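Shown here: the complex without one of its protein chains, the others still in place.
Showing chain A:
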Amino acid sequence: MMAIRELKVCLLGDTGVGKSSIVCRFVQDHFDHNISPTIGASFMTKTVPCGNELHKFLIWDTAGQERFHSLAPMYYRGSAAAVIVYDITKQDSFHTLKKWVKELKEHGPENIVMAIAGNKCDLSDIREVPLKDAKEYAESIGAVVVETSAKNAINIEELFQGISRQIPPLDPHENGKNGTIHVTQSHLQGGRRCC
């Protein structure tokens, strides 16, 4: 039996870039229908094999509205990975993405795996963000990057496979839930000062 490893993944990005569509596509496009409970499109889970482990992604959506940005730390605390989504047809959304990356670097969990998803690649004719820009940026921050289309189911699997690959293998001396252990159980807002 393979060890199941729970990985908390949070979704960040402007409202309207298709965060939840990517997850819905990822979760639904699959034979795995042993219904795990969800909260609409806001909280979903999916288990995929990775090497000799099973990765169970616990995917937390966040509200993309500007006014809720300050609440984001509550959601990304304890995440093993963050999927930051932008819309290739909206330069602004790529800006927001950069802000998120900066915030995660400063306040996010240590060693968080970042994956950049340029969504709506089916609309590349009205693209505003060149793939090259995204790739260069991703490389500079050591992040996974793919252009996806939730609508046409392009690169969705690849996005999460990329995350799986980036997750450091389990330290045999530590027990199973490395990825999801809360860095701090403190009740302090945001848990920013994790030890």
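Criterion: a contact is a pair of C-beta atoms (placed from the backbone, for glycine too) under 8 Å apart; a residue touches a chain by one contact, two chains touch by 3 or more; residues count from 1.
To be clear about the criterion, contacts and distances are computed from a predicted model.
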Protein name as given in UniProt for the chain not displayed, "V-type proton ATPase subunit a", "ALS2 C-terminal-like protein", "DNA replication complex GINS protein PSF3" or "Origin recognition complex subunit 3": "ALS2 C-terminal-like protein"
Option from A:19, A:90 or A:120 whose C-beta touches the chain left out: A:19
On chain A, residues whose C-beta touches the chain left out of the figure: 6, 8, 11, 15-16, 19-20, 24, 37-43, 45, 58, 60-65, 67-68, 70-71, 74-75, 78, 177, 180-182, 185-189, 193
